[in-house]
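There's a structure below that I have some questions on.
The complex is shown incomplete by one protein chain, all other protein chains being positioned as in the whole.
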Amino acid sequence: MEGRGPEELERLLEEARKVRGNSLWKDAMRRFRRHGAARFALRFLLALSFLCLFTPLLPFAPPARVRLSEQFQPPKAVFVRHGWSRGDYPGASGLTGRMLDLRERIFGDLEFGPWMGTDSKGRCLMSRILWGGRVSLMVGLVATLVSLIVGVVYGALSGFLGGFWDDLMMRIVDVLYAVPFIFVVIFLITVIRENQEVLEATFGLTRMGVFFLVIGLVYWLTMARVVRGQVLSLKNREFIEAARVLGASTPRILFRHLVPNVVSVVLVYLTLTIPRVMLFEAFLSFLGLGVEAPDVSWGMLAADGLGAVNPVRVYWWFVLFPSLALGATLLALNFVGDGLRDALDPRLRER
Amino acid sequence: MRRDRNRNLFGVALLGLLFAGAGLALSGAGHDRADLTFTNGTEPQSLDPAVVSGVPEGRILRGLFEGLTTPDPRTLEPRPGMAESWEVSEDGRTYTFHIRKGMSWSDGSPFTSADFLWSWKRFLKPETAAKYAQLLWYVENGKAYFEGRLKDFRKVGIKAPDPYTFVVRLERPAAFFLALTSFYPLFPVHRASVEAHPRSWHRPGRLVCNGPFVLAERRIRDRIRLLRNERYWDREHVRLESIDILPVEDSGTALNLYMTGMVDWITDVPNHVVRDLMSRPDFNPVLYFGTYFYRINLKNKDPVKRRFLGDRRVRLALSLAMDRAEICERVTRSGQKPAFGIVPPGVPGYEPARLPGPDPARARALMREALSELGMDSPPTLTILYNTSEAHKDIAEVLQSQWRKVLGLNVRLENQEWGTYLDSQKTLSYDLCRAAWIGDYLDPNTFLDLWMAGSGNNNTGYEDPAFDALVEKANATLDRKRRMALLHEAEAKVLHDLPILPIYTYATRYMVRPWVKGFHPNALNLHPLKDLWIDEELRRRMRAR
Partner (left out) sequence: MPHLLGFLAKRLFWMAATLWVVFTVSFFLMRSIPGGPYSNERNLPPEIERKFMEKFGLDKPLAEQYFEHLSRTLRGDLGPSFKLADYGVNRVLAEGLPKSAALGSLALVFALVLGLVAGLVSAVRRGGWLDHGLMVLATVGIALPNFVIAAVLILIFVITWPVLPAAGWGGARNLLLPAFCLGAPFAAYIARLTRTGMLEVLGQDYIRTARAKGLSEARVLLVHALKGGLLPVVSFLGPAVAGILTGSLVIEKIFFIPGIGTHFVQSALNRDYTLAMGCVLLYTALVYLMNLLVDVCYTVLDPRVRLD
């Protein structure tokens, strides 16, 4: 031992760290692949995202076309007909527009459906669910990411710093919790309405962009609290003490030692947040911020089903299919979350 | 182990606290059923007749108070109420009411014309801030007193020369004034109790009233219970002992309550089921005195849209391209009728003016003509503004699709929550905007004076002195036939200028059980509680089935 200098020791340690780091990730990947349900769920999600992304290419009816002669039709097995028109997609441009042009060249004016029935204005429910998926998945993804980043960083910092800073940071969260978000939302709409041109020109901020931001900013609060709680109970554990004694810097302890240990709770909370975010989107759309007709989203479709189940007549397909789309997506998300947690959490390895 | 026990105790105590709270909140909530139970749409803003302005409030206030006259539920003609008779002077400006003798308030104090004098004075006082104060601006010096320009109430044309005579002198003749005296804002209130408890006189136990019922109980957003007023002058004709009024806001909930027999009358039904309800004997929509329409902003802040919508041909093209029948048959679906004018049918002796029916070819031609003359290649994208609601969205989506099909017009929809929507409408920050108007009294004037310059409810930027002159002339005319002809001319004028697009005439959407008797369909959808009664025999028979 004595013959080796400190440089030598440092080099060996570095090597060891590298090897271990690699195998940890490989281990995780391997474990995730072994998790049957999670693998299946991930494939389902990817397939769904693909389907929604390429919906404009599929031969279905335009989601917003009103055909009052075909109201309230229950699902039909096979049905092909002419009558599709590119003109029913006002405002579709860019990639979506090009996909629609391509679809027109492939299928002409043919359209399939309505396999999931029609709604109160004779619109094809299936087409609406697919187009709605584009919006809903996007909302879920972006808003959750915003809440994740802000929430984890904030919560971990607050829990770790403790004392006065923790108090202050948590009180800020309390304030934000309490300020009624409806006022915030209405305030934002007004500001945006009045400065629409300026905002779009200088910041590229569209209504949709603001909408994502608002949702993300409402949901990071709970995330921050959950992470803080977890960090609070972890930070007195032996391994943190050890790191501190060894002189690790604050950010290092925070992000190398604490954050990885809250991943499992964060993942679960995340899979719980996405559905709430999607439902919250529906509520906001009702207040006038966010998705506007003729655009659709799953939350809006679910809300359209309000009143469809009543003592006089039950339009089951109004409720069933949107709920199914939402439910299946969320279930898949949960399985993926489970799989990821098992794969990342070394403590569960021996089980 | 002690820590463990502490922890368990902590949990048990928490649970116990929760249950104790639940029990406490529930205690005293039990109820026996009233003779009649109905849903009323929303919690009334107030039970003070002077300060409110809504239909649900009116339903309750007509049970608690009574005006100089009351509307006959069949014909809506004013019939004697607190006043047993009245005369109108030759010039149509002086109304003399003879108050019934021997009447009393619900606390036993005598009722005299001084009560009306005091109540109307209070109604006009600036501090009361009555929402309907303009009703008494027709009275001589009424507006001056309201605005505080006139301090001396004796100069206002309201007098009570003796306990049983009440005289009103108008600024100028107003043919519909008698109908106003049966309208709830002009109901009398009890001076002694209002003065004794200025902020709480309308609470149960304190409210002193002169109508067929008294207030027995009131719980916020839960229920209001009325009991028969044994001191009411016409109590022999009041057959209901007790009434429960539920402020149910959700029409689906109201329907569930109705279907399970918990209420006898609901004032609205959900849209989804209307089609299936049409075949039921207890759902009978009748047209009533309201119009659903779109406002057109004639003073748009966007110069292109202002020129575009400022062109009458464009507005006419929009109207000609609308298929109103499709909206009524497929969207609203419950007995509404396409509206081609602003005044709904149903005013005796009035011939409504009408717009031409749908004509897509002419609409396209007009639009082409207008566009080329305005030097526009294509029409600008317009936005329909509506307050967030499924029903409004449905109609806007259908019109959006009709206009796109017929005129190639691109229309966006924008929904705003209630407060913002009202503000946008008032400040003319819209292109096209959903609106509705329900008549207060059965006279075309309630739909026509809206479009006069300076009317608080114009909100379109429409101003035309010729139109204003027509309405004013009509209302100063005493001869009914001549007056109606002038009003017709005024309506024709506003339909020619078209600052609005009428869409449909409202229909009632109530459901009422067959054992509720004395319930007469009418154009104002007025069903005074006083006239209702229950056929117990029929109720028992039908319940048993």
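The chains carry the letters A and B, assigned in the order they are written, with residues numbered from 1 in each.
Going forward, contacts are C-beta pairs under 8 Å (C-beta built on N, C-alpha and C of every residue); 3 or more make two chains touch, one makes a residue touch a chain.
Every value quoted in this text rests on a predicted model; they were computed, and no experiment measured them.
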Omitted-chain contact residue, chosen from B:150, B:259, B:286 or B:391: B:259
Option from B:101, B:219 or B:280 whose C-beta touches the chain left out: B:219
In chain B, positions touching the absent partner: 4, 6-7, 10, 15, 18-19, 21-26, 29-31, 43, 45-48, 51-53, 126-127, 129-131, 133-134, 143, 146-147, 200, 202-203, 219-222, 246, 248-250, 252-253, 256-257, 259-260, 262, 417-420, 422-424, 426-427, 436, 456-457, 459
Missing-partner contacts on chain A, residue numbers: 37, 162-163, 167, 170-171, 174-175, 177-180, 182-184, 186-187, 190, 222, 225-226, 228-230, 232-233, 236-237, 264-265, 268-269, 272, 275-276, 279, 282, 299, 302-303, 305-306, 308-311, 314, 319, 323, 326-327, 330-331, 334, 341, 345, 347-348, 350-351
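The working rule: only the chains that are shown with their structure count from here on.
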Chain A residues touching chain B - in the complex, by the definition given at the top: 64-66, 68-69, 71-72, 87, 90, 120-121, 186, 189-190, 286-288, 292-294, 304, 306-308, 310-313, 315
Footprint of chain A on chain B - complex, ascending: 252, 255-256, 259, 270-273, 275-277, 326, 330-331, 388, 390, 393-394, 396-398, 400-401, 404, 410, 412-417, 419-420
